[in-house]
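Missing here: one protein chain of the complex. Every other protein chain is in place.
The letters A, B and C name the chains in turn, as written, and every chain counts its residues from 1.
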Amino acid sequence: MHFGSDNIVGASQPVLDAILAANSGAEPSYGADSVKKRVDKMFCDLFERDVQVFLVATGTGANALCVSAMTPPWGMCISNEESHINGEETGAPELYTGGAKLMTLKGDKGRLLPDVLDAYVRNLSPGFYQMPAKSISVSQLNECGIAYTPDEIAALSDVAKKYRLWMHMDGARFANALVHRKVTPAEMTWKSGVDILSFGATKNGALAAEAIVVFRPELAEAMEYRRKRAGQTISKGRLLSSQFIGYLENDHWLSNARHANAMAAELKAGLEKIPGIRLPWEVEGNEVFPVMPRKVFKALKDAGAVFYEWPTRSVAAADKPGADETMARLVTSFQTTADEVAQFVDVAAKAA
Amino acid sequence: MHFGSDNIVGASQPVLDAILAANSGAEPSYGADSVKKRVDKMFCDLFERDVQVFLVATGTGANALCVSAMTPPWGMCISNEESHINGEETGAPELYTGGAKLMTLKGDKGRLLPDVLDAYVRNLSPGFYQMPAKSISVSQLNECGIAYTPDEIAALSDVAKKYRLWMHMDGARFANALVHRKVTPAEMTWKSGVDILSFGATKNGALAAEAIVVFRPELAEAMEYRRKRAGQTISKGRLLSSQFIGYLENDHWLSNARHANAMAAELKAGLEKIPGIRLPWEVEGNEVFPVMPRKVFKALKDAGAVFYEWPTRSVAAADKPGADETMARLVTSFQTTADEVAQFVDVAAKAA
Amino acid sequence: MHFGSDNIVGASQPVLDAILAANSGAEPSYGADSVKKRVDKMFCDLFERDVQVFLVATGTGANALCVSAMTPPWGMCISNEESHINGEETGAPELYTGGAKLMTLKGDKGRLLPDVLDAYVRNLSPGFYQMPAKSISVSQLNECGIAYTPDEIAALSDVAKKYRLWMHMDGARFANALVHRKVTPAEMTWKSGVDILSFGATKNGALAAEAIVVFRPELAEAMEYRRKRAGQTISKGRLLSSQFIGYLENDHWLSNARHANAMAAELKAGLEKIPGIRLPWEVEGNEVFPVMPRKVFKALKDAGAVFYEWPTRSVAAADKPGADETMARLVTSFQTTADEVAQFVDVAAKAA
Partner (left out) sequence: MHFGSDNIVGASQPVLDAILAANSGAEPSYGADSVKKRVDKMFCDLFERDVQVFLVATGTGANALCVSAMTPPWGMCISNEESHINGEETGAPELYTGGAKLMTLKGDKGRLLPDVLDAYVRNLSPGFYQMPAKSISVSQLNECGIAYTPDEIAALSDVAKKYRLWMHMDGARFANALVHRKVTPAEMTWKSGVDILSFGATKNGALAAEAIVVFRPELAEAMEYRRKRAGQTISKGRLLSSQFIGYLENDHWLSNARHANAMAAELKAGLEKIPGIRLPWEVEGNEVFPVMPRKVFKALKDAGAVFYEWPTRSVAAADKPGADETMARLVTSFQTTADEVAQFVDVAAKAA
């Protein structure tokens, strides 16, 4: 019963196979390998246009590079108060940007909201003592497990354009959002106004691989330098590139995401039938956030389930856990089994 | 005939096997995995003492983290003018330290020299407008392919201690130096005064794996934070840790290095017999720097050999290439074959 | 009717006289002047203990240096959401620290509150992805014109000590707070737990002079380097030092502050008698924040009064301006005249 995160599993077999296939012989290093050229082509096909692609090994590296390309050291990057870049990356965006400010706004279930963004930027002082807003960042899935719709993204983009802000998508769980929303990668990103994307692969099957996908050439100009100075340029580049061959070929990434989402849907279906357990947030990917009696939480832990309590800051007032309740986060992955889910639901039901 | 670098090959089989062995099941992420605990133990055994070990995916990441742990933003880290941290890392140490200065000194065949170091630091102005020296860094092998002896390291350490400077070793080719010098890892490092080590593995067989080995606990204090904010904390940590299992077990790393060094020795032996080819620097690892007639260089390139011309800044005046000559760098690896070497020597001999 | 800020006036006569008196002859530069030695002595006397004093020309420089001494680049400095360091210094603390995060908390009328601070720090995740809290900063006067009592400061210090956080006081209007609270500089600072102080002088009579007063020797260790690299070390140091002679001698600074506070008290007394005008926050120094009908605001502007509308974020819900109202900030200085005050009140009364 492993629901702690989607990075507790290993790499998926097609990804491993692709690494092994690319491993023999000699190839230029630092991203000049022939495999990378294939990957570039795959990304252009995937996004139905020319894109520039920079591969890195960590999501924090990808996000911080994206933020640094969009935001001068004297500017602000705006995100929801739950955003991973603000709260879980130990200041990597601040490091990579050279001191930019991550300004966070309240929203709805982890969403950055167009009207809140508009009001905030509109009311900023024009004085030079005020760091100017320069960019925004949204997470997909967001940190409450919600998948923005293309329309929601476009509405944010409209505000961003109005104030000349670049727009980043932290797609750590991009695949999960995509298969939930049943839209194309293009619709989810540049067609809705996204300028630069952290295309996550690690959580959904890769060994250690994320792609920065750039839709605005000016954001790519210095990226090779930025990536190298951040220590993010992988030496044996083909062993990074090849992960995307395995990940993208045969829609493997979408299959993985569909499986994880299906397991989350089963968890949701099972848990919400249990008296005393409720879900303040929709399940729109591979994350489930049940509020449950503490005794149920304890019973699950005692039964060996791996998962975490979760902050309730973004839970609506009416839905906040009561004194005897707590909220948990459950994450499914491409390896989660229906048995694990059933067992978890069973333990919870019995304890309730 | 691939002598461009030692990162143009893939990962070695034992490393791949170890990754595959560690891949199944669930493990805590971000370095809390059980494999990492085994690796910690192996490093303590290897260095015959307690050490703290932080794993990262790139050598630039490892070096820049080490430099940042030793050097405040208002201080200087001193190295030889050929040093990789100064010239080939796009300012990563400057980024990670927040603006420290990499001061470089002239030396002998890439070596930082104790008396040069001593004179430089002694003559620094004591005024606050002068950034104070805070650390030194030596590369092993150094950038001219030279393996410092423990005595040379100890002599540098004496100067460093005199001025209270921390001492880092960039061990991108640590294994090659070690097997050449026939000393223990402990003798090469902390017993000779090294405070913190970038223990390279990628060039010598790993997929993407470097270890920061800390011999001074105070240098490890903030390292977890520093690593995460640098985007260097690998999510599926066991797939990084496990590379060291494969790398270290059964002295695989030493075998790999011995093979690479043997190939370099063969190259040297073959080349120096050819009239018109000479080696200004000793071959003390897996790098060979022949000065050759330009026509030989061209013949080799025409024959498909992959290798690079190399700057001659650190070549002694008497040994500098003449007008019709050039210097090249040849790097061997654990995959270099005796055939490749023989073929290269053969082409060179015929062209000379 | 100049109530725009306390930095719209020039320097006071004793400060100018002291500069002129120090101007002749030769003196060592960069702070090694004899005048600085006298100033050091005066500060030690003033604070009844040994202190280390570093002079700079700007409040932002002083604050950012203090924050950088307390906070590593991977840590957080916590302040109230109104704090000047967070909102009006264009990211200077982020620059000087090398990317630390300024975390802001809600409070009461601009105050950082001990229980809010305690809860926030207590609930921080212990994981390395969470930037750790390392310091706090309070403004005196705070940004709502409130003067913390020594007891309030001590209560914050207790929480700070509990979590090993350094405590900074941004004393841009230190003199105004001091004369209001009728306590000693020692009581207001180190006796209540403050570790490092930005001792403001510019707003209260100096030409361009702020003092960093350090109560913890470890926070002063690198300050000379930090100040110089920030471009904050004044070349002709005595022309900076001497400002403090004029400022501190004969309690000139306290006289100035008493006058400014008295003018603010008169403003308050006059305004609160006017129907339709009310003061959500106490007047505890030289700042008055009246909520007034928009027509009164307009009449004052039409009459040539210089002052600004002010954000109402920290106004309690019950006190927020209504649709036809707005809040203003009025700042008095050592040069404000009773006539200016009377005229302002008069215009407001007639317009109400």
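Here is the rule we go by: a contact is a pair of C-beta atoms (placed from the backbone, for glycine too) under 8 Å apart; a residue touches a chain by one contact, two chains touch by 3 or more.
What you see is a predicted model; the values in this text were computed from it and never measured.
Colleague: Among C:140, C:176, C:202 or C:332, which one is in touch with the chain left out?
Modeller: C:202
Colleague: With the missing chain put back, one of C:217, C:231 or C:311 would touch it. Which one?
Modeller: Selected residue, touching the omitted chain: C:231.
Colleague: At which residues does chain B meet the chain that is not included here?
Modeller: So the residues of chain B touching the unseen chain are 73-74, 87-91, 94-95, 97-102, 123, 128-131, 311.
Colleague: Would you write out the residues of chain A that touch the absent chain, in ascending order?
Modeller: With respect to the unshown chain, the touching residues of chain A are 30, 72-75, 98-99, 128-129, 131-132, 222, 224-229, 233.
Colleague: What residues on chain C make contact with the chain left out of this view?
Modeller: Residues 2, 4-5, 7-11, 16, 19-20, 22-30, 56-62, 64-65, 89-92, 94-96, 202-203, 207-208, 225, 228-236, 238-240, 306, 335 of chain C touch the chain that is not shown.
Note that in this section only the chains that are shown with their structure count from here on.
Colleague: Over half of the interface residue numbers used by both chain A and chain C, so same, or under half, so different?
Modeller: Shared-number fraction above one half, so same.
Colleague: Can you check how far apart chain B and chain C are, centre to centre, with Cα atoms defining each centre and the answer in Å?
Modeller: 51
Colleague: Roughly how far is chain A from chain C, centre to centre by C-alpha average, rounded to an integer in Å?
Modeller: Spacing between the chain centres: roughly 41 Å.
Colleague: For chain A, write out the residues touching at least two other chains, lowest number first.
Modeller: Counting only residues that touch two or more other chains, chain A contributes 89-91, 94-95.
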